[in-house]
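Pasting a structure below so you can have a look.
In this view, the complex is presented without one of its protein chains, the others remaining in place.
Now for subunit A:
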Amino acid sequence: MATPERPTVIKVLLIGPSSSGKTSLLKRYVDDVFEPDDTTTTIGVDFREKKLTINKKLYRLLLHDTAGQERFRTLTSSYYRGAHGILLVYDVSNRDSFLSMAGWFAEAERFAPEGVIKILVGNKTDRTAQRAVKASEGEELAQKYGAIHFTETSAKTRDHAKEPFQKLIEAVISTPGALDANRPVAGSSAVDLAKEDPNNAGCAC
């Protein structure tokens, strides 16, 4: 039986350079599929939803997949607002993609709410022969930029593919204040547009 309780919303962003496998990881996580020769780059932003029950509590996970390609970026300051967690994804078989991560951390730093939980992901571990980034380098980068967790994944083989999502959710749920801290601030002063003042039908001049 579904509880009448409203699910708690957790907003997660996936960011990182184009072709690092953000969309693939997301599909793996949400639908458990992988499309190998999919050359489809994300344009704009994709939006997926997943409902979770954790400890009998209902959560609505809003996953925003973004475009890594500069020309299709729709990330804007407002887009980051209210985010609880950010997955920063690079490709372990592509050195440039790893090197670009400082820029992605900077962007997250700039736009995301304070205290947002960041996780660094090195994807495509199945491409062992082409590996261009050591795990220790990823570890170091995560530490440097305050990501709470680093993991290497393969969306293709499923290797650890769900881990970053799960760690993120776990952290958001278990960190005191993380869920409401990033909610729109200053609730008291904000005007509730959905609630018209019943006592007042305009000015009683």
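Miscellaneous remarks
Operating definition for what follows: contacts are C-beta pairs under 8 Å (C-beta built on N, C-alpha and C of every residue); 3 or more make two chains touch, one makes a residue touch a chain; residues count from 1.
Just so it is clear, contacts and distances are computed from a predicted model.
UniProt records the chain missing from this view under the protein name "Rab proteins geranylgeranyltransferase", selected from "Rab proteins geranylgeranyltransferase", "Geranylgeranyl transferase type-2 subunit beta", "DNA-directed RNA polymerase III subunit RPC6" or "Ubiquitin-related modifier 1". Within subunit A, the residues in touch with the undisplayed chain are 2, 39-47, 49-55, 58, 69, 71-74, 76-79, 81-82, 110, 166, 169-170, 184-186, 188-197, 199-205.
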